[in-house]
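Encoded as structure tokens, the structure appears first; notes follow it.
The other protein chains are all here in position, but one chain of the complex has been omitted.
Labels run A and B following the written order; every chain starts at residue 1.
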Amino acid sequence: MSAGDDYDDRPSAVLVSGDQGGFAEWLHVRLVRARLGWAAPFVLWLVGRFSGKGMVIAIPYTFLFVFFLVPFLIVLKISFSETALAIPPYTDLVEILDDGFDYYLTFKLNLINYWTVLSEDTYVRAYLNSAKIAAISTALCLLIGFPMAYAMARASESIRPMLLMLVILPFWTSFLIRVYAWIVILKTEGGLLNTMLIALGIIPPDEPLRILSTEWAMYIGIVYSYLPFMVLPLYANLEKMDLSLLEAAADLGCRPTKAFWSITVPLAMPGVIAGCFLVFIPAVGEYVIPELMVGDNVRVIGRKLFTDFASERNWPLASAVSVILLAILVVPIVLFQRQQARLQEAGQ
Amino acid sequence: MNTATAARVPFEPWKDPQAKPYIRIVNVTKTFGDFVAVDNLSIDIYQREFFSLLGPSGCGKTTLLRMLAGFERPTSGRIELDGVDMSTVPPYERPVNMMFQSYALFPHMTVEENIAFGLRQDRVPKDERNARVEEMLGLVQLSKFAKRKPHQLSGGQRQRVALARSLVKKPKMLLLDEPLGALDKKLREQTQFELMNIQEQVGITFVIVTHDQEEAMTVSSRIAVMNHGRIAQVATPTEIYEFPNSRYVAEFIGDVNVFEGRLSEAAADHVRIAPVGGGGEIYVDRGTSAAQGATVWAAIRPEKIDVALTPPTDPSVNCIEGTVWDIGYLGNLTIYHVRLADGRKMTAAVANRTRLREQPITWDDTVYLTWAPDSAVVLVS
Partner (left out) sequence: MTKGLTKINLVALTFGFAFLYIPILILVFFSFNESRLVNVWGGFSLKWYGELFRNDDLLGAAWVSLILAAATSTLSVVLGTVAGFVMARFTSFRGRTLFSGMIYAPLVMPEVITGLSLLLLFVSIDWGRGLGTMIIAHTSFCMSYVAVVVQSRLVSFDRSIEEAAQDLGATPFKTFFVITLPVIAPALVSGWLLSFTLSLDNVVITSFTSGPGWDTLPVKIFSAVKLGVKPEINALSTIMILIVAVGVVVASLIQKRAMVERQRAERLAAAANE
């Protein structure tokens, strides 16, 4: 904590500062060597205008602004337009009308897309269903991930890196392949699980288990794909926990099980929260898993958005769907961002 | 709360053959793999003692403390507390509390909640719990900070919270692992006295682990000096300092000049030692267990040596001649490093009673180091 505070109080030294001499000098030498000495005054003037700190900030800032933030504004804009048979397939909000006598600048905010999304049962249900599935999947991830992370963090120091590697390894192999593997296992006709259960006589051959194309497939797919995102922040948190706290608790008369609930779990909360956000938020908008493993039986919003966009070519409607999805997720996203920023600043 | 102050009898239960030891550590050994951390060690500690385990890092003192707390089980041997064998009792069932070196304050709880934690485990009723927490907060003068979280406190305040938390259950024994190690020198000295006052007030037996000999000297009723998992000496601070039983103890506690020599005369009430490097014999007015002719060591504390520019008038006084090699001025003391004729060095510490010495001794002066017959200690190991 205090280390983080120290950093905050310091003037940020490198590349900032009133002392632009270093960079300017360096730049000047480079320009002269490149036989561009004549350009030096101009370049230096330019550099001087955007001071070092400003430039350093400006590079990533501009990139993210243009390619992350502005696109959302465009989505917002297009969500208010109408679909049209044109390229691109939507109308402009601002039009110049010519009625033969005068020109009119018209500005239309079309709310039909929002009306569609908010009034049609399929959309409302898709949002609710997605949120429910994401919430249950997050809980399942926590249920499997916490004991794993805990066991890893309490394993002897020599095998911890190996265990960590084993958790990360599936994450490095393709996400699609992992989803595909579950299709191979869960398929109703000729899937491995059913073949095995039938061979063992647990279920009759003419009544195979239907898991694929049901909500269960969603849970399995999401939990399997997102599990590392739950385990890693939890492990990072549990691993650095001061074990003398547990000794102190035991010393004060607290049994190990109780100490787990009254010391370990509360202290692991930042990890639990980070893990839950990392699973829940993207899971609400998940597209690949429902598309490959579930299909039309379970309506989720990510898939609906994609179909509206790709099959129906209704870009304004898809935009409205994503604006509302974002509106739903903005609270968890902001909470996640603030928590992460706090953790980083505390020097974790 | 009163016996120690009211009656002016010295508190020395270890000298009383009738007194029953409160904590008995009997032939305790602890090994980690091949490493022997504690080696067949036995100590008796009496009720209301302030007992120090002193030694360099790795001497096994912390392992011993953790066995007392219950975090480690002895490989062999027995630990008894108030007549009950504790060896297999888990830490959460021992009537013993510990103050951790890192304090181990629960970061998600307030000061109050930290102190109340132990009482909650025992399901102490709410009213009594609050009263006892309040009493503890008062004792460590933190009443104003009850609602703060540990990270909002200074190092000294955290130390006091840790103390309050470990005292609130009124344990039969309080274990303190380097309790003042994280504090700066000034605060440490001040806190030492606070700790002693609190111990006297609550009347609980304290066992403290420290590597700081001054701290051990200040606070303890008795000190156990440890070396490689064994006890080198158990005695009061005065005895440890004035009558160390070995060179290890003499050198570990304070500064000391040690001369190797042969016992040239061993009488019941005095001895003479002929130093190996030559020079005059050293006369000590106490007997020793070693036989005449044995190799022994004479240990003399620097502050017991007097430095003069002229030889002593009485020729029977212990005296060595040398030249001043280096002078260290510490304000209250001046340390003289004196080189003897045979190349050995001796250290003498002289208190600066007056502002200026009449005859200031300076570098390369020839000086005469003298000490009284009762100043040296004869060590046989």
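The definition used in the following text is that a contact is a pair of C-beta atoms (placed from the backbone, for glycine too) under 8 Å apart; a residue touches a chain by one contact, two chains touch by 3 or more.
Keep in mind the model is a prediction, meaning the values are calculated, not measured.
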For the chain not depicted, the shown chains it touches: A
Touch with the omitted chain, as defined above, among A:139, A:183, A:209 or A:273: A:183
Touching residue (missing chain; options A:128, A:165 or A:269): A:165
Identified contact with the non-displayed chain, of A:139, A:155, A:209 or A:273: A:155
Touch list for subunit A against the chain that is not drawn: 4, 7-8, 10, 12-17, 19, 21-23, 25-26, 52-53, 56-57, 59-61, 63-65, 67-72, 74-75, 78, 88, 144-145, 147-148, 150-152, 154-156, 161, 163, 165-185, 187, 190-192, 194-195, 224, 227, 231, 243, 246-247, 250, 277-278, 281-282, 284-288, 291-292, 302, 305-306, 309, 315, 318-319, 322, 325-326, 329, 332-334, 336-337, 340-341, 344-345, 347-348
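As a convention for this text, only the chains that are shown with their structure count from here on.
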Distance from subunit B to subunit A - Cα centre to Cα centre, in angstrom: 58
Touch list for subunit A against partner subunit B, complex: 1-2, 242, 244-245, 247-256, 258, 263, 266-267
Parts of subunit B lying in touch with subunit A, wherever the complex brings them together: 69-71, 90-94, 96-98, 100, 102, 104-108, 117-118, 121-122, 151, 165-166, 169
